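Handing you a structure now.
Only a single protein chain was left out; the remaining protein chains are all shown in position.
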Amino acid sequence: MFMHNKRLQYTVRVSETNPALASLLLEQFGGPDGELAAAMRYFTQGLAEDDPGRKDMLLDIATEELSHLEVIGSIVAMLNKGAKSALTEASMEEAELYMSLNAGGNSHTQSILYGGGPSLTNSSGVPWTAAYVDSRGDPTCDLRSNIAAESRAKIIYERLINITDDPGVKDALGFLMTREVSHQKSFEKALYSIKDNFPAGKLPGLAPYASLYVNASQGEGDAVGPWNTGEQWERIDDIEGRLPLDGGDGQASVALPEQEMQDFAAMTERLKSDPNANPVTGADLGGGPGAGKLSDEDLGGASDMEDARSQAAAKRPFPSGEE
Amino acid sequence: MFMHNKRLQYTVRVSETNPALASLLLEQFGGPDGELAAAMRYFTQGLAEDDPGRKDMLLDIATEELSHLEVIGSIVAMLNKGAKSALTEASMEEAELYMSLNAGGNSHTQSILYGGGPSLTNSSGVPWTAAYVDSRGDPTCDLRSNIAAESRAKIIYERLINITDDPGVKDALGFLMTREVSHQKSFEKALYSIKDNFPAGKLPGLAPYASLYVNASQGEGDAVGPWNTGEQWERIDDIEGRLPLDGGDGQASVALPEQEMQDFAAMTERLKSDPNANPVTGADLGGGPGAGKLSDEDLGGASDMEDARSQAAAKRPFPSGEE
Amino acid sequence: MFMHNKRLQYTVRVSETNPALASLLLEQFGGPDGELAAAMRYFTQGLAEDDPGRKDMLLDIATEELSHLEVIGSIVAMLNKGAKSALTEASMEEAELYMSLNAGGNSHTQSILYGGGPSLTNSSGVPWTAAYVDSRGDPTCDLRSNIAAESRAKIIYERLINITDDPGVKDALGFLMTREVSHQKSFEKALYSIKDNFPAGKLPGLAPYASLYVNASQGEGDAVGPWNTGEQWERIDDIEGRLPLDGGDGQASVALPEQEMQDFAAMTERLKSDPNANPVTGADLGGGPGAGKLSDEDLGGASDMEDARSQAAAKRPFPSGEE
Amino acid sequence: MFMHNKRLQYTVRVSETNPALASLLLEQFGGPDGELAAAMRYFTQGLAEDDPGRKDMLLDIATEELSHLEVIGSIVAMLNKGAKSALTEASMEEAELYMSLNAGGNSHTQSILYGGGPSLTNSSGVPWTAAYVDSRGDPTCDLRSNIAAESRAKIIYERLINITDDPGVKDALGFLMTREVSHQKSFEKALYSIKDNFPAGKLPGLAPYASLYVNASQGEGDAVGPWNTGEQWERIDDIEGRLPLDGGDGQASVALPEQEMQDFAAMTERLKSDPNANPVTGADLGGGPGAGKLSDEDLGGASDMEDARSQAAAKRPFPSGEE
Amino acid sequence: MFMHNKRLQYTVRVSETNPALASLLLEQFGGPDGELAAAMRYFTQGLAEDDPGRKDMLLDIATEELSHLEVIGSIVAMLNKGAKSALTEASMEEAELYMSLNAGGNSHTQSILYGGGPSLTNSSGVPWTAAYVDSRGDPTCDLRSNIAAESRAKIIYERLINITDDPGVKDALGFLMTREVSHQKSFEKALYSIKDNFPAGKLPGLAPYASLYVNASQGEGDAVGPWNTGEQWERIDDIEGRLPLDGGDGQASVALPEQEMQDFAAMTERLKSDPNANPVTGADLGGGPGAGKLSDEDLGGASDMEDARSQAAAKRPFPSGEE
Partner (left out) sequence: MFMHNKRLQYTVRVSETNPALASLLLEQFGGPDGELAAAMRYFTQGLAEDDPGRKDMLLDIATEELSHLEVIGSIVAMLNKGAKSALTEASMEEAELYMSLNAGGNSHTQSILYGGGPSLTNSSGVPWTAAYVDSRGDPTCDLRSNIAAESRAKIIYERLINITDDPGVKDALGFLMTREVSHQKSFEKALYSIKDNFPAGKLPGLAPYASLYVNASQGEGDAVGPWNTGEQWERIDDIEGRLPLDGGDGQASVALPEQEMQDFAAMTERLKSDPNANPVTGADLGGGPGAGKLSDEDLGGASDMEDARSQAAAKRPFPSGEE
């Protein structure tokens, strides 16, 4: 059972009302890497976990993440308190209140719909969804997911710290960020405390395909590294020459019983396309003269875009992603 | 640019039509750990990646995952082909077709709405959402997310293999499962090819909180392990005694300017609750005699549930999750 | 801050493994009226609440709802434990495991995707969304929403109790159902402890429209009751004769500056429809003989449906919803 | 059957084009408390309702809410008409049109994607979802949900009125707001016209738990009020001492058949964690010197955040949410 | 199988970093008419298609759309590259970085959550969902959906071109827009290559209802055109006089077996409303004096809104949507 003490795990001191900043911080309240996602990820795993050590750890950390949800939610509530009061009491002119909603981020919805309370949305106003929770009931998968999730939460906090200059908010964000580092370390220890944790599950994989690297993207920029080169790897460069990998015909097929074969034949006959037709189409009906085949002249009016092409060709900015 | 060869990467041989199995396999077509999620995770990372080696690897694997989307989608299409033909041609009695929709899984929606084509949903019919894609633009996070995602995809394929007895389907699933093992190895190599990959980002975390373990869940079942015990850890057991961790007052506060303070005062005054009232409520109005306070007698009728309690108390089954 | 004790608030004794029942119970774990929705509704309100009494109550009840989330999740985990073990270890034949997934409800996805853990979905597998949380930052609204939500949660538990014959599960569901009754009573008391709680907000409404009942649905079945008849109500039966209610022209209009007027004129001119045309259309192109105008003969083939009409007309079953 | 008259229920006179304001008003077109949500809530209830009086009322109000959807949608269309024309005709320079999209709210998406028409989204662009509709098929629940929904809709309109200074828009919003007050009164009358409306359903709840108040959140700020104190309430303050409430062992357990017990044993053995290990982990591999245990020195660079902590500690702003 | 060449199908030359523009362009990366939606629409159709010609065409175009996803995603990555670098390295003051996030559109979330990579969201940050993909497994429907989708994608590109003045971006958008025109022409040809493509499916429709036009919206603004007038149409103007169209009683009815009839009777009896009651309600309890019936005096304070009404009535702007 959960219990609660109204003291926060970390003191929140906000210098001034700032609903636009609040709406950015929602990323860690109701966003995909936020504290609710963390708490629910570990809580659902903990309930189904049968190893006593891991179960305890998961419930410890789930409980702390709920407490962090409280900290970040309290920051948001403080940053919104002034705007909430002003809108509720309508103490300002309409135009002034209207302007205050357009200060940035998603703060307009926070004021109008959520009334200044912390909403379980991300910084774009997208409602939190359990699609963010990737618990799968296998600890070697789940712990890897937790490790990844903690590293993501860490980087989001770092980005928020980088754009915040309210010292009290920055301080609390620093605390929350650091706890993610600590949790990642716990999950790493737990993963490697399982003797045989790779690959996940019981089935080992089929030998011919377990160390194959398929060089599916080629051309300029092809590169080597330990992920595709070295003793353990067999690399396939001639993609088409090796289709399919199993040596079959590379087709998909199914055996159908007699009645379904007849239905299949009737259906395909009824819906077959005539490759030799050149039918008049809706597009032909719908265009002006020559709509079916846009002539150069028709397109001459696109001078605006043609200009764009010439200008673009004349400059060669950099750096490109590939250089 | 992408190109396509109509041969599959792996031959698909389905023994017989089976729409209910098809609907389970959708988990890896349009589910959270399915091939579209994998392809889009790596593709979005690849587009923004600036390291030539990682960019190439991400595009290689993204391209292969799209090809796996094609393989699993082709299996689904084959498993559905007979049912699709029968429903389209209406060659059976209504009652017979109706019964065929209730063979299990989510196959009814696959037939009625999607017409037997592979739909981008999971095995419950939930449409694929980009909320599954956790690319964050930092390679030390993204590679960890990829490692975790590959391990999840592996276990889902293993579960599907465990319930499939069509040899051709099982064979193709085995191939797909194995490729996830191989991809996980590539992402592991790529992660550890970044010299300083932990913790993510530039900020190191605040020293006092980076190796703290908060034993937030206590009572029977408390456990130790390398995730909370040992040289590197400081563990807090007295949770309330350490509230807040920063030594402040554990409150949330904000400084408001004069006008907002006045609005705040007016708003709270108007909406204050009276702790000494004992108001008549809607529940009081709405219940029968004594609705505001359910008497034992009122509840006497719940004999059904009372019986349940007695029976439950009489047996002590096991194993519990904790023992 | 939250703390946790590994004892449940209520003991869970499950008689036998039953994943199909588990998937129905998810309605109260990750469904719209489930315990996470309840906890998050009160928790988000509590964080933003400025009245000390209500804040305390909201955090009390939010904390208890989290503990109920733990109880219902534990029931689900127990009901799934056998199926989880069997699928993980693949100790049965494929066909047998496959059959076990089709026992009903949404249990196939629970096994394949979630691995037997309690998932934050409803009984159809729809992931929980914060769209369920209707906190709006005004206590007279929020308390009414809480009252309604508790009554909904109560009825869902009652329905689940009605279909469960495992005595231990039934017992725990009875406990959880009863707590919703208790919480509803608390919220009722809190609502009516606010002196002036109706209507919500500060603006009173415009007198001419505040007690008007618009009889917008007419014909057989028109009824009266205290919701539309009596001293306080003015009822409008002649809908069209009173359009618009403000006495204006009932049109929507906007004043546009000169340039926008010109753009508007150009746009509407370019896109105007010709009411006197009788253009050949895609449908005309696409049908067989007479597609543009389906003749009776063309439709003669629909004998199947015509039969249906005759049969339907021949019987007059009851009761209708209206009688 | 529905019929329509092209006159609006209320005249809409918009003074000038303002797409940013339009995007805020979408909250009541396609937002959770908007007119579509209202119409669909009552319409779905009305179709399934068997009481003639309530059925008629629900269809009356559903029909009127559809008419309000038309009024608010018409306001949005008018506010967008100028911007729509300008973007369609491209009569301005690109940079000018670009700037016009960034005037606030969510108007950029309204112009680019929805082409100036009223979109069924809220003010953040989140598409309307039927997850907003909480009809449950029990009138004592549904009417409470309707009462709550009307109070929420009222407060959203009030907030929109507070930020609007176009007199025609403000006038129409005032009308729409007032109608919500009136509808709430009708639903209240209908709820209390059901003799025994509390608690919902037939089962009365278990006597020992129906009037219990669990003081789950303690510490500074603990409060009393009629929701937890007084004759009807039994209050539990010693949470852990009363775990579990049923007097059992507070554990979750299930009885498994022999084969599942064996599978369970094999699974847990294979996946057990070793509490005595101190494994090298991925975090150990990945960090710079000492990554596994961040030293004070490593963290010395976080001077930026340390400064933040000092500054924050130096000031004690107010008011906090608790004072 | 897919293969990839790291050259783009079209060169991308971006003049300067502009994350706000990037966030608008996301409409065509992860929006409903964007390139992923296009690729997945055609790919899922292609996998299930049995006509060799259409299958080939669908895979051709799906593959090209994936390549366009790469082009538009690369533009977004380039536009974000500077902001990504600055935020990652935190080379600017916090306030400066904070300001840079509020430059417009949805760029704040793109920076904070997605780290500057192209995200699979629309321009409001709404994650892509497979609900956008309307493949139904019947080619005469699917090709019509494809034609419509291409026309929508074309118009979105045109709007983006109209607001972009970076010549390289404009040029690439022009290319992408043009390809949609070309694809629409292919799908038109394919649709009309099916001999009998209207109406979809095998059933022809019931003769009496296939050419009926129901004039359900009447009053000022009623219009005629080839869609409701002319030889092929029968138009119904007297809506109520023709209810129901089948000549029955226009009621919904069902035949219930004995036990269900009894349950039905018990349920409706228990939940019946009393039309003659005038119950005290929660609204009565909650209001100030006269809450149950708002008097004119109570509402006198709404002077602000009354003013709005007078002002609005005093002006008659235009054009209305109807004139």
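Lettered A, B, C, D and E in written order, each chain numbered from 1.
Operating definition for what follows: a residue touches a chain if its C-beta (ideal position, glycine included) is under 8 Å from a C-beta of that chain, and two chains touch if they have at least 3 such contacts.
Note that the structure is a prediction, hence the values are computed from the model and not measured.
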- request: Could you tell me which shown chains are touched by the chain that is not displayed?
  value: A, B, C, D, E
Message: Out of B:G53, B:P208, B:G230 or B:P275, which residue would touch the omitted chain in the full complex?
response: B:G53
Task: Would you mind spotting which of D:R7, D:R54, D:H108 or D:R159 touches the chain that isn't drawn?
output: D:R7
Message: Give me the chain C residues in contact with the hidden chain, please.
response: 20-21, 24, 27, 31-33, 103-106, 122-126, 155-156, 159-160, 162-165, 170, 216-222, 239-240, 243-244, 264, 267-268, 270-275, 277-284, 292, 294, 302, 304-305, 307-313, 315-317, 320-322
Task: May I ask you to list the residues on chain B that touch the chain which is not drawn?
output: 1-7, 13-15, 50-51, 53-54, 74, 77-78, 81, 87, 90, 93-95, 97-98, 101-102, 106, 108-109, 111-113, 115, 121, 124-127, 138-140, 147, 161, 167-168, 170-171, 174, 181, 184-185, 188-196, 202
Query: Going by the touch rule given at the top, which residues of chain D touch the chain that is not shown?
result: 1-9, 30, 36, 40, 43-45, 47-48, 50, 56, 59-60, 62-64, 66-67, 69-70, 73-74, 76-77, 80-81, 84, 88-90, 113-121, 127-131, 133, 135-138, 201-202, 279-282, 285
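Everything below uses one rule, namely that only the chains that are shown with their structure count from here on.
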- request: Sharing over half of the contact pairs with D-E by residue number is what counts; pick that pair out of B-E, A-C or A-D.
  value: A-D
Message: Among all chains, whose Cα centre is located farthest from the one for chain C?
response: A
Query: Quick check: more C-beta contact pairs in B-D or C-D?
result: C-D
- line: When centres are defined as mean Cα positions, the distance from chain A to chain E in whole Å is 22
- prompt: Taking each chain's centre as the mean position of its Cα atoms, how many Å separate chain A from chain B?
  reply: 12
- prompt: Listing for chain C: what residues touch at least two other chains?
  reply: 1-9, 13-15, 47-48, 50, 53-54, 56, 59-60, 62-64, 67, 74, 77-78, 81, 84, 88-90, 113, 115, 121, 127, 129, 131, 136, 138, 140, 147, 161, 171, 174, 181, 184-185, 189-196, 198-199, 201-203, 205-206, 210-211, 223-226, 232, 240, 243, 246, 248, 251-256, 264, 279, 282, 285, 321-322
- prompt: Quick one: do these chains touch in a line, a ring, a star, all-to-all (complete), or other?
  reply: complete
